[in-house]
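Worksheet: the structure to be examined is printed underneath.
Missing here: one protein chain of the complex. Every other protein chain is in place.
So that you can tell them apart, the chains are marked A, B and C in the order they are listed, and the count of residues begins at 1 in each.
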């Protein structure tokens, strides 16, 4: 029971650290930079990583990787996280989309796309979710109709991260209404710059716009852009989604340390709010949860380092972190009392970090699997409990009852 | 918005109080008395009430009642609760069983049974639940097979209150295995003293035995003891169960006032445990819940007094009171710290009231509808949400999958 | 036993709903939400005045309708349900109640008619920074009838004509009336969690201040005003909580996943049942508060605390689980869920956070035991 690297791991960690010290770009203040400017830096850094094969490390050498072990990948990420390098633009593309292309596209297509994606020259997005198909992705309605060698696509996707700066995407569509929903789907790769594709940002309740709606109007794609067989789209999508958990999750926002600081700085009649027993008990609970999550990740890493594959227990992470963030943020603003309503970053404590996370937390409880779906996953895939009654298994999609 | 009686209600309250002062038996310490001794007192008091029609008050005069309004009934119970009279032996019989007999039996049977039950000379119990049919009562397996003019009954019931002192019972059995479960049931009244009936007490996790198992071995009942048509047993049972909510529920055990007293008497380094903010916040929550329940009952009474029928919102009561009792009891023993383990009534604070309620609370969360079933009831009957998918509606009972 | 609205009160409540259904739709609320320069909906404010709601509980001698507080609670419930973007609470629950509680005959005669007529917007200013203001850290002070100090946040402070301010005078805490149009007042509108309700920072530098109530009673009077406001705010919270339950139910019934409405899944059914239970317990506690406020019962402090605690937590739970029930749609700006999520925070903080009220509730229990 220890936290030490194996000798091999330790050696690799030193190699990584040395390389990062030599190659990681200098820290720059991105606060005032535009997204395109930050993206430019990110692409440069990705190219540097690709050149020395410190990205897609677990992929085979032929595809730009170095056949690294999962734990080596974790070690790299741990070390990189100590450097202030631009992040987040390539995770979904290289984590979910390109592996799907690699698994189902013909050699020519792989030749064309894998290398530029690894070098960060081209970015990919994932186009699955729809307004009427969230938790139930396979219920999607975007239609593709065969027309000669082409398919003509009409419909809408939603919650697409980075669609506005992506060059290509993998798109899941319905090609057959007369079979049950899972059997009528087909996957394609598409050019996001095609005039048949329109990207609109989604205005979130938190104010920001981290996601997009993507509309398709008579988008023509050649049958050669098909990934997997016609009607096999769901099987292809599962390969993509397998990796989703790696892409999403992790607590974002203030934690027990920040709210402890807030309490210490909040004056009360008898000193400061940190002396309140009710607050202290909550603080202990938040600490125990947060530490529990961190230490659970260590257990996952241990499984990796022992060559085992960690199970879906990682689903625990988001349920806990998202709900704790909402609870902790709300406790913080109630701690500020009347003052807690203020969101002016110049006036509110910690630059209104708690007010911002209060408005962001509801999204965290939904994105990448709602609390309810994640609990289903734990119940069914971890505990092996039976699935719920399914009334949609054998019904032709066109005959399925629908609401909004 | 007030708590006052209408003039009619006030007048009736005075009438009731006057009668109670004149007729209620003197307070006796039942702690050291045996159940039969207490039952004797209870029967005497019931006879007194019946003589002046202060029981079954809402029933028509012809059946021993006085055609009272529901609110008059409530007023009587409020006033009687101020007197220390023996209680609880007749609630299920007169509240659930005899009304069923009145609704479905022939005149001869009614003549024979109603009056003695009202006078407390004969007590009735309800025989529905079975080991394999709890939340799903209609899944019961006790069989009745026709044999000439008789039915021969074999099987087992469970959780029967008072079966050991009851004279008669209403028994729901399966008379047809070849139809869906709700359609194969029939109701009978039976003589609990028949040699074909064996009563065994259930040993509860709390130590006590408030309920019984009842076994039927070749119990013969004449077809004239049938209540309602063959196969119509479920319809009959619904009439019985309609009244169940009145019979069950209500918090039993220590509440916020007792735990507040415990905290005040628990010495800490800086005074007593009542000064702990964490405890104080919990105390406020318990008070708000308990008051909320009490006041919700006032709203129900208001509906009654306005001649409206209160809805199943009374299901709220037990969910809250049972879970609060478990939480409050546990907080109390944790407040006592190491000492909380002790259940010796001579040593533990408040004669171990909290330790006893800790062991009783789990039963309260289950008896008369589990938390989960009650939430289904609220969701479906109060909020009008759809029922869950039912796979048992059209399957012959003998073909239904079963477990233990 | 008559523990519910009377038929007349139900009629009034229905009329209020009809009026707000027409004059306070989501579009009206969003007009204030999306326009940083709009502090409130002036048309709605006029309309509410014309309905006589501002003077509902003000005696007829002072130009009001002289109705009871229960009638005001009925109106408050509908305002909360509609998420009304107007300074009703600041003007009616805080300022008018403060005047009726502690005002001199002259002060009542001068201000109450203006409130009833809709000619005046009020505010109530106690906070000066993060945490609860108390005798030890209260900075604002009055000398020679002039007020100096900074109050932040002051709900509706940027649009108010008259504000009640908690300040020390000769070391004694008191409440003071300050006309904001006068000299020595600078105000700044602040960004908040609920842009449909306006909040300001007000700096006083020698502004003319007239004492309201007795010297030294500043904190006691503030608590008494908060008790009254807490009951009325609880009904706005109830209206909001019930609206959230309706929204969640309507969406769930109409949203399909895996071939059936999500309202048929136990996870959703039990979530909505949990909301219902909290809302009903809150309603019962709020009714008791309404009774205590209406008859001026000695139980008001504990009744107000129980009503505020129950309603604040019910609205928080209902508003956040309403978002959750709506899934991704609930997280969008376009769907109304966040209007109630924001308002639930505004109402929970404006008269002091629930934790403060839990402490006050327990202090009342201790007094009751001591007595």
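Operating definition for what follows: contacts are C-beta pairs under 8 Å (C-beta built on N, C-alpha and C of every residue); 3 or more make two chains touch, one makes a residue touch a chain.
Quantities reported herein were computed from a predicted structural model and do not represent experimental measurements.
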item: Touching residue (missing chain; options B:154, B:314 or B:370); value: B:370
item: From A:16, A:50 or A:71, residue that would touch the chain that is not displayed; value: A:71
item: Hidden partner chain, touching residue among C:2, C:148, C:189 or C:266; value: C:266
item: Given B:16, B:158, B:173 or B:260, the one touching the chain that is not displayed; value: B:158
item: Which of A:163, A:319, A:332 or A:347 contacts the chain that the document leaves out; value: A:319
item: From B:16, B:219, B:358 or B:385, residue that would touch the chain that is not displayed; value: B:358
item: Touch residues of subunit B, complete complex, unshown partner; value: 129, 131-132, 134-136, 139, 158-159, 202-207, 262, 265-269, 273, 278, 326, 330, 333-344, 347, 349, 355, 358-359, 362-363, 365-367, 370-372, 375, 388, 390-392, 395, 400-404
item: Missing-partner contacts on subunit C, residue numbers; value: 265-267, 270
item: Absent-chain interface as seen on subunit A, which is shown; value: 1-6, 9, 71, 256, 260, 274, 277, 280-281, 283-285, 287-289, 291-293, 295-296, 298-299, 301-303, 305-306, 313, 316, 319-320, 372, 375-376, 378-380, 382-389
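We adopt the following convention: only the chains that are shown with their structure count from here on.
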item: Inter-centroid spacing, subunit B versus subunit A (mean Cα positions, whole Å); value: 52
item: For subunit A, residues that touch 2 or more chains besides their own; value: 278, 388, 391
item: Touching two or more other chains - residues of subunit C; value: 253, 260-261, 268, 355
